[in-house]
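Single-structure report; data block below.
Some chains have been omitted; the remaining ones sit where they do in the full complex.
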Amino acid sequence: MSVADRLASLGLALPEVAAPAGAYLPAVRSGMHVYTAGQLPFVSGALPASGKVGEGHGLVPAVDAKDYARIAALNALAAAGSVVPLDAVVRVVKVVVFVASDPSFTGQPGVANGASELLAEVFEDAGRHARSAVGVAVLPLDSPVEVELVLEVA
Amino acid sequence: MSVADRLASLGLALPEVAAPAGAYLPAVRSGMHVYTAGQLPFVSGALPASGKVGEGHGLVPAVDAKDYARIAALNALAAAGSVVPLDAVVRVVKVVVFVASDPSFTGQPGVANGASELLAEVFEDAGRHARSAVGVAVLPLDSPVEVELVLEVA
């Protein structure tokens, strides 16, 4: 099944590639790998939420942040798709999920699973990857999450 | 000398691979490189300490955090060893050490040396690597450190 068909079976479609927030590219291919820029969870050009993830007033709930990580991963696939056909992806190699975190919030792996689970749904075994999940002070535009990928392509 | 023999000469043994804290793998090989997931300093399945690194009441002392970075690097070798024989490693290429830091703590390089020195002890010249050390707000499970590796394999 093609990546487009699999996305459709998940009720998803590849979004437009988000315009870079600076003097860089959404993704670059080098040899057999594609490196994406760090992707925010833009939906139709806007962030669905902003702020730090955690429990308590004014913070982004972890369950919502997991959804945003899924969206950011989908945007990262769109970014990769701007330089290679996604059907050429033979392996998701590495994923880094930065979670803008209240210092008391330690559930970054659960948030990052939003990205990891999407990749497994889309690429099945080839979507299983090494991952780092990190809680950072703040992200661009006060985004709750940022996701970057390294993909192996045929 | 094999990696196992060298570890033994250091009084170390490769630990069990820590179960990933989410929907990902401990390490992935892609071409001539192995990428590990970010590794925490688990010892027999538990973190030896939690919290932010710094000076003062309630913070993890830097000297302890350096030990935890060493443990996390050993766990990262175990993760890599789950996908390749460690004797196939020809070069440690890149190391990133995330240090959960009190904002006043600026000694991340000294903490990260715990990882770097272990890698040099195990692989000698082939263990010398490029490195980034960064002070982050918080890490999964409130771990004081997280270490990820890129290794070149034969």
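Labels A and B are assigned to the chains in the order they are written; within every chain, residues are numbered from 1.
Definition applied: contacts are C-beta pairs under 8 Å (C-beta built on N, C-alpha and C of every residue); 3 or more make two chains touch, one makes a residue touch a chain.
Here the structure is a predicted model, which is why all the values come from computation and not from measurement.
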Complete-assembly copy number [criterion: all chains share one sequence; 2 shown]: 3
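The definition used in the following text is that only the chains that are shown with their structure count from here on.
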Inter-chain centre distance, subunit A versus subunit B - centres from mean C-alpha coordinates, in Å: 24
Residues of subunit B defined as touching subunit A within the complex: 20-28, 30-31, 35-38, 52, 79, 96, 98, 100, 136-142, 146, 148
Subunit B contact footprint on subunit A (complex, rising order): 31-33, 91, 93-95, 101-110, 112-113, 116-117, 120, 128-137, 150, 152
